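Here the complex is missing one protein chain, while the rest keep their positions.
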Amino acid sequence: MSSPEIELRKLARNLLERKVVDLVIGYEDSEAGVRPCFIKEPGEVEKLVWNPDCRLSLVRYLRGFKEKKVGIVAKGCDGRAIVELIKENQLDRKNIFIIAVECNGVYKPVKYGSSKTRRQMAEYCEKCEVRVSPIKDYLIKSDEKALEEKIPKGDVEDLDWLSLFRKCLRCMACVRSCPFCYCTECSIEGFKPALVHRLVDPVELFTFHLIRAIHMAGRCVECGACESSCPVEIPLTRLYHELNEWFRENYGYVPGLNLEQAPPPLVFKEGEKP
Amino acid sequence: MRRVTVLLCTCGSTLLEKIDFNKVSKELYKNPLVKKIEIVDGLCKANTVKSLSLDANERIIAAACSSRLLEAVLKNLSNAKVIEFVNIREQCAWVCDDKEDASSKTIRLLNGSINRAVRSNPPQYSDGLKIVREAMVIGGGIAGVRCALDIANAGYRVYLIEKEPSIGGIMAQLDKTFPTLDCSICIEGPLLSEAGRNKNITIIPNSEVVGVKGRVGDFRVLVKVNPTYVDPEKCNGCGECANVCPVYQPNKYDVDLKPVKAIYCPFAQAVPLKYVINKEYCIECGLCMSVCTRAAINLEDKPKMLELNVGAIVVAVGSDLFDPRLKPEYHYGEYDNVITNMEFERIICASGPTGGVLLRKDGKPAKRVAFIQCVGSRESGPGIGECSYYCCAASMKEARLILEHDKDAKVFIFYNELRAFGKGWEDLLYRRCLEDGIVFIRSRPSEIKRSPNGNLIVVYEDTLTGKRSELEVDMVVLALGFKPSENLAKLAATLGVSVDDQGFIEEAHSKAKPLETRVRGIYVAGTCHGPRDIVESAVEGSAAAALVISLFRSGNVKLPETAVVLESKCTGCGRCMPVCQYDAIVRDGEKVRVLESLCNGCGACISSCPQEAIVLGDWGIEQLALQISGMLGD
Amino acid sequence: MRMFSITEESLKVFLRELSLKHVLIAPFERDGYFEFDVLKNPDVINLNYTNTRLSPKRFFLPQRQLVFKHYPRKGFTEEPKEYSSFVLFGIRPCDASALSVLDNILLSPPYKDASYENRRKNAIVISLSCTKPMAECFCNVFETGPIRGMGEDLTFTPTRSGFIVEARTPRGVSVIEEFGKLFRKADGEMLEEYSRLISKVLDEMNRRLKVDKTRLIRIEKEAGEEFFQLNAQRCIECSLCSFACPLCYCFETEDCLEKDSYVRFRGWDTCISPLFTRMASGLDPRVTKADRLCHRFCHKLSRIPLAFNAYGCVGCGRCVSLCPAGIDIREVLKKWG
Partner (left out) sequence: MGLSPYVPKPVKIVRIKEETPDTKTITIGPKPFDFIPGQFAMVTVYGVGEAPFSICSTPSDNNLQFSIRKMGSVTTAIHEASPGDEIGVRGPYGRGWPLGEMRKRDILLVGGGIGFAPLRPLLLHLLENSNKYGRIAVCYGARSPSLLMYRDEFGEWMERGVELYLTVDVGEGDWKGNVGVVTTILDKPNLNKAETIVCTCGPPVMIKFVLKKLVELGYSEENIYASLESKMRCGIGKCGHCHFGGKHVCVDGPVFRYDEIMELPRGISPF
């Protein structure tokens, strides 16, 4: 057991015993791999783990506990997601106890039937510049070095997005795992005929991903939840990263870094407002 | 299942040669949503429409010319609530090269509209909303005063908001008006005092509009009244206070040329004729308080906020003049005798600082005077790009005033294009000027130099002869162009009206709706929407008044459909709120809600909502997506 | 005797000839994962694969398929045409078993799912036994593998000296007859190795997870709220488990407009979605996530067994591996089995 893990359990026990929080959302180990867990009793804290397989962002669960005080294990990207969501009125800072864990990157998941067994660091973690959550109530430092494995990088244009999107099953795992997809009804799911039909049409997959990419632009914190959940491994974060870069260049905005800075689509400069 | 009737208009057979109507109707008839197709030769004719015997509940696609004309005709004659218009004349027949292209474009556009019409619902108007039959006029210049008087005389209350202590505007500062050289204040003065006396007009001087809420017929305007430190209810304008005041200040009315006391009345004909204190200069010695028999002075005066409920607003705030310092080659503010035309007006005015004698700063009379036109207009520099309208006539008028005062004076006018297009301008101004020996030089002088004796030397190239030369004069008058006033952008933003690329207020339509803005119930008059002269400003004041009166007489207003937030879908992310320029979206618990009275149905919020939680009539993703897919043909 | 053998060389010839005569769908490797697709060149077939990430059910129940096209002007309704025959080579016994379960459900009288029946009728399914099951696999629980499945026509099992081939259906026998020269009768030694292999692999899997499947019927009555509540908290309501499952067959329909016709499509749906049971009136008999999750497991483990005498799970382990939230059907098996 690593020392951050010991520290995490100690903290969680403390928080729950002193009733600082009603529950702690963290990761536990199971036969099916590392998965989210919801610790309500101090006795359960020994379940908590912290390792490079803790990849699914826990932030999306926060909205389910709106009235409760929740402790959450947050990587750098998760913290950034919380920042953005607070700005979008989806979360209340005072109900969240952020247990920031210093993150050295997570492993790319090895999925069913993979021919590869070697563990690799996820590509989006390499681009990550924020290893610790920008807002936090407690910081657990890492005692390990960053994961070494490097993946050759490519330009976003190099990918054949059309054929990548064609693989998409529209299973919605990207949408459902994303901390930012909090719409009560996704644009592409309603009953009425809309831009994207409910049943998968190969052409509309492209529309779906473009709609999603545009909704993510300037918001995505590149936590990689979508990409790691994707059954056909569409490198979605690469696409969103590119859009984020555009935002950074044009508006100087990097999502999730500070609570004060309003997202560019919400700000009208002098004379810009019609 | 709704199905549609398609009316194909051949436009009196003129479209036959560009559109293959048989092919179009054959193709369209494949579409299962089409109930019937009628080819007619003039949908704009009452007989044609009547012969179609359309049902009021029918969904109709009118493929013809512009909906501008047809909408009224079809809606009146058929009572149909859902009509989609497809302009196959301008958009297909006239722009496509060959018949095949035009026909296939027609088919595509129609297929899109068929899809749309099937999903459309009859529009819902909220009828009979209340109208507050009181108006607000912002700005007390000639346009505003004229407008306020006309509305008041029709029997409606008017609030006249003026930022200065007195109404009057630029016209009150002028000496004479062109082309007839009548005394300016003698014309405006009676109007001002009439406005002051009119029981229906409430003049609120020293005030500005800081907030507007509501919609046409029911605006709630927040007005900030700045302190004047003299209670206007008590002040009777006797002037004792000014007599004892020990401090002088430059007077804005006299373009800072003639100092007045810190407690002052801007000019003799001011309305209201009340004294005010300029706190920047006041030393709070209290002398005025000691002499004021009515105890009108209160040095502790604070700004007041008023909320006025009005049904219509007329913006007549006027404009500012170009700042000549931005043209360093003319050395305004640096060389003593380079003056602006507004300064000239005050100097030449009998009640002005020199008692009407054209004197230089050094006290010598100005015998040789040059006018430079188009300073800050018709240029790509710091001024406005277009002609400033009034200045050719004004300079000619001023040139003639010089000669009226001093027959021996020599006047030169440096012009670019002399524009004397108004009534009497050619005869009363231009020809007289020529007869009087005023020299017109076609040139935009490149520089003004100062000679050792204090005279000015205008450096120019005559563009008619191509000759470069220099002209020595005693005085140079710069004919300044208009520019949008300093606070116009802020006011426009407060009101929700738009400004054009020059910064003037933008009309709803420059020709069809020249005095309406894009906010229903807010009208515009005078130079705040572009350069004008006095006549035109007054005309617009009256015209705007007519619009206000017709709104008040109409009984009720029909409001557009308003946006509706679907509560079940709204996540309260708030992205719609900054987008709404009418501030019609407010937070309601964790979600947002649209204030129906404020919403103008512009639809900006809809596009900002990531999950289509805001709907506005038939402009939803459903209709648009289907229209697009119909056009694309899948 | 329905046991045959084929050498590795002959297998290559068999596949090549198969691909010439039929549409051949077989596994190959792409981007680190295996998938099935129509192969023109059988050389790319990779027989050392574990299993495909997504199940081959899409060849029988496509994610989106036409139900009908109605031409109102012409007044007739067009249905999809007869599907052409194809050979599905190399699917794992668990996935093949899923087909037999689907046969039970979708082809049960009085109504038969015509398009499924048609595809099924036109497909030759050849399975490839698992000799090295993956960590997620638990086909031993439902006896749907690892060596023999239930829905295949032919079963190929690799041994040291080539493949044992078992003809499971008359159609399988006819394939053997068609390519008779490539197959030999399996000799005793091979058969011995075959049965040794079966017990060896089965033992290995039983050591990992052994459940009495007949006891799973209890889940319907004893569906412990807490267990499902706990997992529902985790569940993010993606449809991955259903989409990856080789026998999740629930479908949704959708009507569209085309240029000259009205069209209806059907395609995969998932009971995990909150829209699954919501009626137009807004009534929803199954509101909570826990109810939906419970339904999914109950449907597979107790309701299908009660109604169709087969289990709604074949133990392929896809849902276990792919679930982003780590929801594990094996926990259900352990708890109630």
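In this document, chain identifiers A, B and C correspond to the written order of the chains, with residue numbering beginning at 1 in each.
Assume a contact is a pair of C-beta atoms (placed from the backbone, for glycine too) under 8 Å apart; a residue touches a chain by one contact, two chains touch by 3 or more.
As the structure is a prediction and not an experimental result, all values here were calculated from the model.
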The one of C:Leu257, C:Leu293 or C:Val332 in touch with the missing chain is C:Leu257
Among listed residues C:Glu9, C:Asp31 or C:Glu79, the absent chain is touched only by C:Glu79
Those residues of chain B that touch the unshown chain are 1-3, 32-33
On chain C, the omitted chain is touched by residues 67-68, 70, 72, 75, 77, 79-82, 105-106, 108, 110-115, 118, 220, 249-257, 262, 264, 266, 269, 271, 276-281, 283-287, 291, 295, 298-299, 302-303, 306-307
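The rule we apply is simple: only the chains that are shown with their structure count from here on.
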Contact graph of the chains (line, ring, star, complete, other): complete
Between A-B and A-C, more C-beta pairs in contact link A-C
Per the C-alpha centroid definition, the whole-Å distance linking chain A and chain C comes out as 32
Check: chain A positions touching at least 2 other chains come out as 193
Flagged in chain B as touching 2+ other chains are 626
In the complex, the residues of chain B that touch chain C are 29-33, 111, 115, 626, 633-634
Residue set of chain C touching chain A in the complex reads 29, 31-34, 49-54, 63-64, 134, 136, 230, 233-234, 236-240, 243-244, 252, 254, 256, 265-268, 275, 280, 317-318, 320-328, 330-331
Within the complex, chain B is touched by chain A residues 88-90, 182-187, 192-195, 215, 265-268, 271, 273-274
